[in-house]
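Here the complex is missing one protein chain, while the rest keep their positions.
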Amino acid sequence: MTAPVEPVGLSRDEMARRAAQDIADGAYVNLGIGMPEKIAQYIPAGREIVLHTENGLLGMGPSPSPGNGDPELINAGKRQVTAMPGASYFHHADSFAMIRGGHLDLCVLGALEVAANGDLANWSTGDEGAIPAVGGAMDLVSGVKAVYVMTSHCTRDGRPKLVESCTYPLTGIGVVDRIYTDLAIIAVTVRGFEVVELSPSITFSYVAERTDAPLMDSRTEIENQ
Amino acid sequence: MTAPVEPVGLSRDEMARRAAQDIADGAYVNLGIGMPEKIAQYIPAGREIVLHTENGLLGMGPSPSPGNGDPELINAGKRQVTAMPGASYFHHADSFAMIRGGHLDLCVLGALEVAANGDLANWSTGDEGAIPAVGGAMDLVSGVKAVYVMTSHCTRDGRPKLVESCTYPLTGIGVVDRIYTDLAIIAVTVRGFEVVELSPSITFSYVAERTDAPLMDSRTEIENQ
Amino acid sequence: MIDKRTASAADAVATVGDGATVMIGGFGEAGSPIELIHALIDNGARGLTVVNNNTGSGEVGLAALIKNGQVDKMICSYPRSANSTVFPDLYRAGEIELELVPQGTLAERIRAGGAGIAAFFTPTGAGTELANGKEVRDFGGRPHVLEHGLTADLALIKAQVADWHGNLVFNKTARNFAPVMAMAAKHTSVQATTLVTPGALDPEVVVTPGIFVDLVVHVETPAQESDLVANGASYP
Partner (left out) sequence: MIDKRTASAADAVATVGDGATVMIGGFGEAGSPIELIHALIDNGARGLTVVNNNTGSGEVGLAALIKNGQVDKMICSYPRSANSTVFPDLYRAGEIELELVPQGTLAERIRAGGAGIAAFFTPTGAGTELANGKEVRDFGGRPHVLEHGLTADLALIKAQVADWHGNLVFNKTARNFAPVMAMAAKHTSVQATTLVTPGALDPEVVVTPGIFVDLVVHVETPAQESDLVANGASYP
């Protein structure tokens, strides 16, 4: 006789690996600081993805080997990186011209909350004592062709991050296209949240219970297409 | 017994030489197509002037020696030029950022008409059959710190170019600071046209007769300062 | 693998359709992508709006495209040139439209289009007839004109060196409008005199990053407009 096992979703690395599979060969991509950065490690063999970092580098490569870093070659998270063959450096206004002008194919960002209409909140909890800091998030969501969110499905204390409407200050209105969580891949469409893939051992109702907005099951549609 | 000799003002080259004397060492200068271009040949020895051409070159040098030109190294008048040590190339939006942003110290332009309030008309005669063409003139007059005009005092058929108010379509409003003509050097101030220097053998009344607006004589003021 | 090379100039203009807006690099002959313009003549698309500082000279390149009746409207700052009657004749006959824009405003509108800036306030042209009908607002006591970003369906660009990713460097004043036009068009095609593999260009000296470029054609010995005009050439 065993106690019921609580289903376990994807780990952060598994989420990154899964998201990486959906990035097309040749895409120009900005990966947000934190969890989304991991995606770079899991680009499938044979695909060439060009990474953009908003502090002025297109063609960002992995961290330098020990002792080979340059403190003036860093990413948006201010960690040392490298430059790939075919890279280019440019100034900040040119970098955000790329972003705002719709030249990047995809950005993947973290989230505090995503609403069913695609609103994103990811820059401020609005707390009294917090130092407000926005960085490039508002520019990315307003300019990049596709905006994916990569996040745990719920907060550490179990509160759903996918909600009917955001309670935190917004980063952008109606900007999110797709959400990769530990539990599922969810498209944000005119109809709201639609599950397009469940993580192994996760059921639709398990996700729906942890989502604070109506959730549609679009898996069959997808599979039948 | 000889007939009275008609006074003769400065030649084009003499005008260019005179205007060149008033350009400070180290100045960043844009010289308009045509007569103002000649100024570059007369920069006094010991002064270093950096010439800007709006098609993307700072540090423009003289025409290339025969056989050494590059059809892709040209000035705004589309004639082949050279680049001086310390030159730089840039694209058109950056070039006009320099102009509009007030970074150039001086431009010298031709004129159809200059009004006593500093209005300039130099891009269109408004003729029916003419092809309208403005180039960079409106940008230059709106952005450069000082705008000098270099022009014959009258048109070929003897009509004054310095007028009470322009009849041709305007290039800019209240933009001209100083005018170099074959007859005189005229400052444009809040009080209107003020002669600050007469060409050799030219009298004030001779200039005043050929000016279609009130003309003040500021030579004494200048000399007494 | 990212490889934006194509062997054919025809491919480079294949996305164009009737009524398209086409930005063409160049200031006079410097930077004029003659071979790509001639491919656009071969393509035959009509009703085009063309953005270029000038209107070409002789009967090659841009002037030939206009002469071939493919251009309904020019957006430029200086439509006169020493060696062309093509545009002036059509303009006087009322057969081609002209939107005259101050040169710096033209460059800035193209940059704005490429940078996602919908509109901007500039002092250039305030109080002149080129501001007629436009919103004017005072900033710091000076009138400024509201000008709108400009985008295009296709940009045709000449570069000195391109790598397979589309990273570009230019030759001297041939750079002019090319970098901002590459940004402002949905599809940007480049003719490059030299092609190199990614990594051959120093990332510090790239002028146009490859993200702004879709296709690169190798044109090893590009024709120079002034030579063609001097020889009385015409196209097609």
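Of note:
Going by the order they are written in, the chains are A, B and C; count residues from 1 in each one.
Definition applied: contacts are C-beta pairs under 8 Å (C-beta built on N, C-alpha and C of every residue); 3 or more make two chains touch, one makes a residue touch a chain.
Owing to the predicted nature of the structure, the values given are computational and were not obtained by experimental measurement.
Counting contacts over the entire complex, the absent chain touches A, B, C. The residue touching the chain not shown here, chosen from C:Pro102, C:Pro123 or C:Gly166, is C:Pro123.
Screening A:Leu170, A:Leu183, A:Leu198 or A:Leu215 against the full complex identifies A:Leu170 as the residue touching the chain left out.
Annotation: of B:Gly102, B:Gly126 or B:Pro214, B:Gly102 touches the absent chain (contact as defined above). Seen from chain B, the chain kept out of the figure touches residues 25-26, 28, 48, 50, 52, 57-59, 83-90, 93, 96-104, 142-143. With the whole complex as reference, residues 108, 112, 115-123, 139-140, 142, 144, 148, 169-170, 172, 203-205 of chain C touch the missing chain.
Residues of chain A that touch the chain left out of view are 53-57, 70-74, 78, 83, 89-93, 95-97, 99-100, 129, 131-139, 142-143, 169-173.
To be clear about the criterion, only the chains that are shown with their structure count from here on.
Per-chain Cα centroids separate chain A from chain B by 57 Å.
The geometric centre of chain B is 30 Å away from that of chain C, both derived from CA atoms. Put simply, the C-alpha centre of chain A and that of chain C have 36 angstrom between them.
Touching two or more other chains at once is no residue of chain A. Residues of chain C in contact with two or more other chains: 111.
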